[in-house]
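One protein chain omitted, others in place.
Letters A, B and C mark the chains as written, and numbering starts fresh at 1 in each.
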Amino acid sequence: MYSDKVMDHFQNPRNVGEITNADGVGEEGNVRCGDIMKLWIKVEDGVIVDAKFKTFGCGAAIATSSMITEMVIGKTLDEAEEISNTAVAEALDGLPPVKMHCSNLAADALQKAIDDYKANKQSA
Amino acid sequence: MYSDKVMDHFQNPRNVGEITNADGVGEEGNVRCGDIMKLWIKVEDGVIVDAKFKTFGCGAAIATSSMITEMVIGKTLDEAEEISNTAVAEALDGLPPVKMHCSNLAADALQKAIDDYKANKQSA
Amino acid sequence: MDRIYMDHAATTPVRPEVIEAMLPAYKETFGNASSVYSWGREAQKALDDARAKTAAVLGAEFNEIIFTGGGSEADNLAIKGTAWKNRHKGKHIITSAVEHHAVLDTVKWLETQGFEATFLSVDEDGMLDPQQVRDAIREDTILITVMHGNNEMGSIMPVEEIADIAREKGVLFHTDAVQTVGSLPIDVKEMGMDMLSLSAHKFYGPKGVGALYVRKGVRLDSLIHGGAQERNRRAGTEDVPAIIGLAEALERADEERDKVIPEITRLRDRLLKGLETIPETRVNGHRKKRLPNNVNVCFRYIEGESLLLNLDMMGIAASSGSACTSGSLEPSHVLLAMGLSHEIAHGSLRLTLGRETTENEVDYVLEQVPAVVNRLREMSPLYHQ
Partner (left out) sequence: MDRIYMDHAATTPVRPEVIEAMLPAYKETFGNASSVYSWGREAQKALDDARAKTAAVLGAEFNEIIFTGGGSEADNLAIKGTAWKNRHKGKHIITSAVEHHAVLDTVKWLETQGFEATFLSVDEDGMLDPQQVRDAIREDTILITVMHGNNEMGSIMPVEEIADIAREKGVLFHTDAVQTVGSLPIDVKEMGMDMLSLSAHKFYGPKGVGALYVRKGVRLDSLIHGGAQERNRRAGTEDVPAIIGLAEALERADEERDKVIPEITRLRDRLLKGLETIPETRVNGHRKKRLPNNVNVCFRYIEGESLLLNLDMMGIAASSGSACTSGSLEPSHVLLAMGLSHEIAHGSLRLTLGRETTENEVDYVLEQVPAVVNRLREMSPLYHQ
């Protein structure tokens, strides 16, 4: 069902955890659907220098969470905002059709984390 | 499906043929239903001394035809008239339910042959 | 002489290689194909492979194959499934009078559920004229279902032409190809089929498994509701061993077709020619457009079941459309639809050859049948030399 890449990220998820002094936090999903992702980012000079996640969800949800943290670290905020859900799915060598909605979760949580960072900065 | 007795009578039908100077002839059935039996009897002093048949029909039809000829030979007309279709079926150790109508054929042809004999005698 | 099996249109033995292919799925790959764990994934992979093979042989796409519990279920699913789904569009169904009961009785049952049906007649060779189909189409026609090869008298129907008409008129077309898949080359796209039924035990696969090809875009209601198997179109834990067997048997039949079918056809023609020399014998079905393994004749004055029982005594397994083999009084609806009288229709004999049929077997049959026919005719009150 899942590609080897998905299984690798599921079995050895990268960047699990929280960032205590995060610059931005985003949460997406709800318990009804069985998928919640929370993403923390650390930003320096417009570049995401660290990202961590916690996810309640299926194999695809965990793998996409892990994958997106890997993808964003080192990217500028502008570059990070460009990351689409299909890009995440592609980076994982694809997802089963019924699981495509999980990749939305990750991209959406990232967007929220970036928005949160921007809002924080504005109000600071 | 068929009992050994049925198969025996089917494989080695007794009394197949016609009686040229028969005292009574009965025919029952029709091509529509795929079953026609013709029965000839020879009567002496109220006793059936010979019986022969020709039958177009299934295994059960042929076996019941054969059986009824065996059953009637040596019987008085009164005794022969008593032979019911269930008696024929029983003598064959039973027939499959869907084949029970075939035993009617034989008993009915016999009745017709006896009726024919009586009519012949009356008019003689 | 061993027993001779000449009823391959009824069913066939499972090929040893097919059994071999199936066995692992009983013991090791036994998992539920819908499960996430390794046993389930292994079963799912076996299922995917089988579906890919099946689709490839038929010229279909992977997702266009629905596995079912047999040919009858495939026919029922195609007909009831599209009838229910298109109920709001119309209620008229067109079929032929010589269909297998799995189609005929399904359509008749739908008549009791508010649908209307036209049963098209056939000519004396059992052939359906496509023009008749065209003429029968109404505003509210939702489905045409006409079989490919007739299981009884072997005629091959002009399904491609009917499919063209159906497409032109925007009506769905289903064909029961249970008798042709495995012996004739089938390409659903080239043939223009919307739906096509097949059954594994007709081509040396296991019983209790079949498939329905459903062209992408054709929607139908399920016949068996429940789990999401077969993309929600046929519920029930997948019978993985049987499905593997179906695919394996189909692939092998496809591979050996060019070698096997000409030989079967040759033997079939010898048999037919030999039987024709028996007086007052009628050959049923089209001479040319005919299933390669089908011989069907009627011997006047005798009845089919007693013929079969006599042949069985000689070690020959054959079939008849005889009423008495089916427990009804009416002889074969197929032969009657071709215009045969009851008397003749009752005396039908079907011999269907297979890949293991030999020249010797044909010789033996040709020796025995005339003797048996004679014996029964002498016993028949209808027969007068």
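The working rule: a residue touches a chain if its C-beta (ideal position, glycine included) is under 8 Å from a C-beta of that chain, and two chains touch if they have at least 3 such contacts.
Since this is a predicted model, take the numbers as computed values, not measurements.
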| item | value |
| --- | --- |
| Chain not shown, its touching partners among those shown | A, B, C |
| Candidate in contact with the missing chain, chosen from A:Thr55, A:Thr69, A:Asn85 or A:Asn104 | A:Thr55 |
| Contact residue for the chain not shown (choose from C:Ala318, C:Leu353 or C:Val369) | C:Ala318 |
| Interface with the unshown chain - residue positions in chain C | 3, 5, 7, 10-14, 16, 19, 23, 26-28, 30-32, 34-40, 68-73, 75-76, 84, 100-103, 105-106, 108-109, 113, 199, 201, 206-209, 221-228, 235-242, 305, 308-309, 311-312, 316-319, 325-327 |
| Residue numbers in chain A that touch the chain omitted from display | 7, 10-11, 13, 16, 27, 31-38, 54-62, 98-99, 101 |
| Chain B residues that touch the omitted chain in the full complex | 1, 59 |
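Just so it is clear, only the chains that are shown with their structure count from here on.
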| item | value |
| --- | --- |
| Topology of the chain contact graph, where touching chains are joined (line, ring, star, complete, other) | line |
| Maximum centroid distance from chain C, chain identifier (CA atoms) | A |
| Whole-Å gap separating chain A and chain C, where each centre is the average of the chain's CA atoms | 55 |
| CA centroid of chain A to CA centroid of chain B, Å | 90 |
| Approximate Å spacing (C-alpha centroids) for the pair chain B, chain C | 40 |
